[in-house]
Structures are given as structure tokens and as C-alpha cells.
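To start, I am sharing the structure in question, which I have written as C-alpha cells.
Yeah, one chain of the complex is gone here, protein chain that is, but the others are all in their spots.
And now, chain A:
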Amino acid sequence: MGPGMALRMIRGPIRLVGAALLGLTLLAGCGAIMSKLPGMGGATRVDLDHVSRAQLEAFGKPILRARIPALGIDSLLSPRDQNGGMTTWEAAEGYTFTFRGGVLVETRGLGPDLMSALVPSTAEIASGSATKRSYFYTWEEDANQRRDYACTSLGMGQERLEVYGRAHVTRHIVETCSRDGGQLSNEFWFEGNSLRQSRQWISPKAGSGVFLWVID
């Protein structure tokens, strides 16, 4: 009878047993590697800290600088389109960020994107009233995931921001949001009624992004 299930041939020009295992090996390892890469392959990396205001003004359009440390992103954005109160800004690398009056509601192209959001207005944030936020993501199984938060904001006083050689006087406001099992915070630097800078939550895997309105 032979030694039980002894060595037998597996047929298969196209069926790759070992390669399947190899493939899965690569896939599992990829998880670790890809989480360290930025959302998109980049254009040439320019050090945005050492660019001059004149160079930025030469573009002739409004410029927003977006930094997302968790994804290694640091790019310049310019407005692409407007729909109702929403403005979408776009980077050369292909990401887009959509704001409603300066409050982030949507990103695309990052990978761990914010798919949509229900957000308070800047007036509500600045006034310090209690507000609600909802964030919508697609992660596990590409399914819609919703997280609701209750938020309050607190004024931190005046702050002077230096943006590419120009000084701006701003009111710094911190918004703290919490839900059962988590909390996050967003920060806003208001110049008059509009935003000069903000640090806003994007998604659990992307963390927060810092948005600096450089050229108006």
C-alpha cells in the first residue's frame, strides 16, 4: 500500500502551489512596507521649507500647503473647483482635499481617505458652542464606516504666525471631540473670519494634516 499519502505529482502549468505561498508571503510582508510609504508616488521632492514667497506667488493662484506626517506627505495645493460652499484643492501628485469654509470634509488619493464628513461651520467652531461631527471612511471590506463625535472648542488666545516671511496675527482655537472609545482634536488659527492654518483629523491611518493657507 505504500507509505500512506506518499509523494505525488501535482499537475498544473498554471496552478502554482509554491508560488501561491510565495505570493501570499509577499502580500503579508507588503502590509508592513506599504504602511510606511506615502499615499502616492511623488513628483520630485522639493523642500517646501526653503522655497521663497516670490516663487510661490509666481504661480498666480492661491496656494495651500498640506502636511500629513503619518503618510510622509508635504505638498502644495491649488484650488481645482468649487461646488456650493465646498472648495476642492488639488496637489500635483493627484491628491485632493475638499473644504467647506476651511473645514476639511473630504480627501481623495491618499489611500486611507476621509470619504465624507458632517462638520460644523467655522463660525460654530469659533464661537465655542457644542457641536457634532461625523466622519465616514471605507476600510474593512471597503464598507462604509461611520464615527460620530461630540465636540467643544476652546480659545487659546492670540498667536503670531510667520508664513514665508509674512506675519499673521491669529486666534488659536482647539476643538476637542470625543466618542465612546476614542477622541481626537482639531486646531484652527483664525485670521479675521477665515482660516490661516489648521490641523485637522483625516482618518485613523492618516492621522491629522496641517493645512497652511500661504497665498490667498
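In the analysis below, a contact is a pair of C-beta atoms (placed from the backbone, for glycine too) under 8 Å apart; a residue touches a chain by one contact, two chains touch by 3 or more; residues count from 1.
Everything below uses one rule, namely that contacts and distances are computed from a predicted model.
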Out of "Multicomponent K+:H+ antiporter subunit C", "ABC transporter ATP-binding protein", "Sulfate transport system permease protein CysT" or "YjbH domain-containing protein", flag the one the UniProt entry gives for the chain missing from this complex. "YjbH domain-containing protein"
Sole contact to the chain not displayed, among A:57, A:81 or A:159: A:81
Touch assignment to the omitted chain, from A:98, A:153 or A:198, lands on A:98
Residues from chain A at the interface with the omitted partner, ascending: 1-21, 23-32, 34-35, 37, 39-40, 80-81, 83-84, 86, 88, 90, 94-96, 98, 100, 105-106, 108-113, 115-118, 134, 136, 138-144, 146, 203, 205-206
